[in-house]
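Got a structure here, written out as structure tokens. Questions coming.
With one protein chain withheld, the remaining protein chains of the complex are depicted in position.
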Amino acid sequence: MSKKRRFNTSLGDQFLRLVTFLMAFSVLVLMAWMGWQMFDAARPSIHTFGFSFITSRVWDPVKEQFGALPFIYGTLMTSLLALLLAAPIGLGVAIFLNEMAESKFRAVIGFLVEMLAAIPSVVYGLWGIFVLAPWLRETVEPGLAKWLGFIPLFQGTPVGFGMLAGGLILAMMILPTIAAISREVMASVPNMQREAALALGATKWEMIKVAVLPYAKTGIMGGIMLGLGRALGETMAVTMVIGNRPDILPSLFAPAYSMAAVIANEFTEATYDLYLSALVEIGFILFGITLVLNFLARLLVWSVARGPKGGNLV
Amino acid sequence: MSIKKWRSMVWMAVLVLTILLTGCGGENQEPTGQEKSDSANLTGSGSSFVYPLLNQQIEEYRKNNPKISINYQSTGSGAGIKQVSEQTIDFGATDGPMTDEQLKSAKGGNLLHIPLTLGAVAVTYNLPSTPKDLKISPGVLTDIFLGKITNWNDKRIADENPGVALPDLQITVAHRSDGSGTTYIFSDYLSTISPEWREKVGKGTSLNWPAGIGGKGNSGVAGVIQQTSGSIGYLELAYAVQNNLSYAMMKNKEGKWTAPSLQTTSAAAAAATIPEDMRVSIVNAPGAEAYPIAGFAWALIYQNQTDKAKGTALVNFINWAIHDGQALSEGLHYAKLPANLVSREEGMLKTITFQGEPLLK
Partner (left out) sequence: MKDYIRKYKNWLMLSIFVAATVIALVPLFGVLGYVLKNGLGALNMQFFTNLPKAMGLSGGGMANAIVGTLIMVLIASLIGIPVGILAGIYLTEYDRHSWFSTAVRFATDVLTGIPSIIVGIVIYTAVVLKMGNFSALAGGLALAIIMIPLIIRSTEEMLKLVSHSIREAGYALGISKGKTILKIVLPTAAKGIITGAMLAIARVSGETAPLLFTALGNQYWARSLNEPIASLPVQIFQYATSPYKEWHQLAWAGSLVLILLIIIINLAARFAFRSRHS
């Protein structure tokens, strides 16, 4: 404080602005640097396989043939599945905690939900092998096949280890992020909004729908994007339950593979340079995919956010 | 939160950090300032297969040599090779030998492969009635893993196991998804016995598997096998024994059925012809006793050491590990190195030098 006082205020202001600007700028530098490092390490692979790396379905380290398509497919499908499950549930949790629960209850349950984030990914994976996968194989997958078997997604032998297990584990892992951020965002909606809606005779749900959700929309989207980021890059837990089969099959029951999983699985034992390079290129492509997805999501947020924006209540 | 509070929080953090750091300094008994020639800190990494054994050998060795700290971390053989080649560690360990190309690109010159121990790969399965000691011939094993034999009641399995009731059950193949020395040995074996496998799949730490589900690590594969009725997979022998999984008998080169055990693994190494540089595969080894799916784990050490104290400590420890240290093997389900090999390894250790001067006395 004492140091600050010696400056005149505007100088202090300039300083704060400069520092925060530098930090924000450093993120750009960090992304460019990470991107460059990956590109540099991926160069032998890019040079050898060119564009066919993305379109090829063959991943054969022995014959030095590398194609990333099955991993890209697996990553996108599991992340999508995880979002479809976790976004509504996370939002539901946030609404319950923020709008319905009593304050004591709220603190405890809110804490518990955040604790889902404290569990290391390896632990989720082990639990997935010994609890989730057998349950899916014996109960869930036969059930789904029986009632929804006419859809290709739910056909095939129930194995337990596969796309469905991967998506479910990811959903569990991104749920706390989505719930926590949505909750904070809703908590900041001014109470006046709620009271106004209730005073007009709205039911609680109508109040949430009219007075809370519209204002929290962009923030909730932000939370979902953070969740998506985590789902895309998540490694350990996914690889333990997804079945690790580099193949593109329509069924959710079938084993699949993800980009982060193949990197984690094979990197420490990759024994020649082209192989290492191909793995890094997968990382580089994942980087590109997050880039594109974020771009699309941003477009989506912009189009959705034409209504009232969170925070910008003026 | 005001600047003051932020600042006090930062100071708190720095304080805690300092306390933690001095704390760990204090608990260490090693003299830090004056490093005598007989005290040394070594770092090694690599093969996760040898980790439990090396770990115990290091503990045991330290009882008589308290000034030697050897930090060995299991990061995977590929990582061990990469790191020792880039000289970020003092020694590596691997369970697949380095290729000529890799040896050439090592930054510190000539790297030696010193066998540390032997491992066997067990073919484990999960069948409802659990028939013990199922016999699986090389041809059947290959075709199961190629996805050609898909049911347990297949005639070719039944032919080798008369009197065993085999269920009508789909075969689920389980394999390692992470790169692994175990996969290397297993695929090395299949490539040796089956031209078709060699042609279609080949050998390596990771493969393009024609069939099955990948589990991460031994525990991942064991998990898939334990949780899936009708599954078959391969695991380190120690893992199968420790976790009470049933494993199959294999037909060796002489046509004898052998179960994986420490004796049959050592027998494979004793019967194999081992070249000068020790980079050898011992799958499908000759000898009536030999178990056919076995391999070495090697320490990777530079022939020219750049630090006298470290180099001396390293060769002394490895020399101890291949002699007295072998006594610890069996308790952990590792096979002992055959005696004729150990004397040859000692000869190799004597060629390790610091500025031209041999380090092992």
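Letters A and B name the chains as they come in the text, with residue numbers starting at 1 for each one.
As a convention for this text, a contact is a pair of C-beta atoms (placed from the backbone, for glycine too) under 8 Å apart; a residue touches a chain by one contact, two chains touch by 3 or more.
As the structure is a computational prediction, the values presented were derived from the model and not from experiment.
Novice: Using the definition of touch stated at the top, determine which of A:Val62, A:Met77, A:Ala165 or A:Ala179 touches the missing chain.
Specialist: For the chain that is not drawn, the touching residue is A:Ala179.
Novice: Which candidate, A:Met115, A:Ile151 or A:Leu200, sits in contact with the chain we can't see?
Specialist: The missing chain is touched by A:Met115.
Novice: On chain B, where is the contact patch with the chain that was removed from view?
Specialist: 1-3, 5, 10, 13-14, 16-17, 20-21, 23-25, 27-28, 30, 32, 43, 45, 48, 51-52, 55-56, 58-60, 69, 71-75, 79, 86-89, 217-219, 236, 238-239, 241-243, 331-333
Novice: Tell me which stretches of chain A touch the chain missing from the display.
Specialist: Chain A touches the chain not shown through residues 9-10, 12-13, 15-17, 19-21, 23-28, 30-32, 34, 37-38, 41, 88-93, 95-97, 99-100, 109, 111-124, 126-127, 130-131, 172, 175-177, 179-181, 184-185, 187-188, 190, 203-206, 208, 218-219, 222-223, 225-226, 228-230, 232-236, 259-260, 263-264, 267-268, 280, 283, 286-287, 289-291, 293-295, 297-298, 310-314.
Quick note on the criterion: only the chains that are shown with their structure count from here on.
Novice: In angstrom, rounded to a whole number, how far apart do the mean CA points of chain A and chain B lie?
Specialist: 35
Novice: In the complex, go through chain B and note every residue touching chain A.
Specialist: 2-4, 75-79, 81-82, 96, 99, 101-102, 170, 172, 177-181, 187, 201-209, 212-216, 219-220, 223-224, 227-228
Novice: Using the touch definition up top, name the residues of chain A that touch chain B in the complex.
Specialist: 1, 4, 58-63, 65, 125-126, 129-130, 133-134, 137, 157, 159-161, 236, 239-240, 243-246, 255, 257, 261, 264-272, 276
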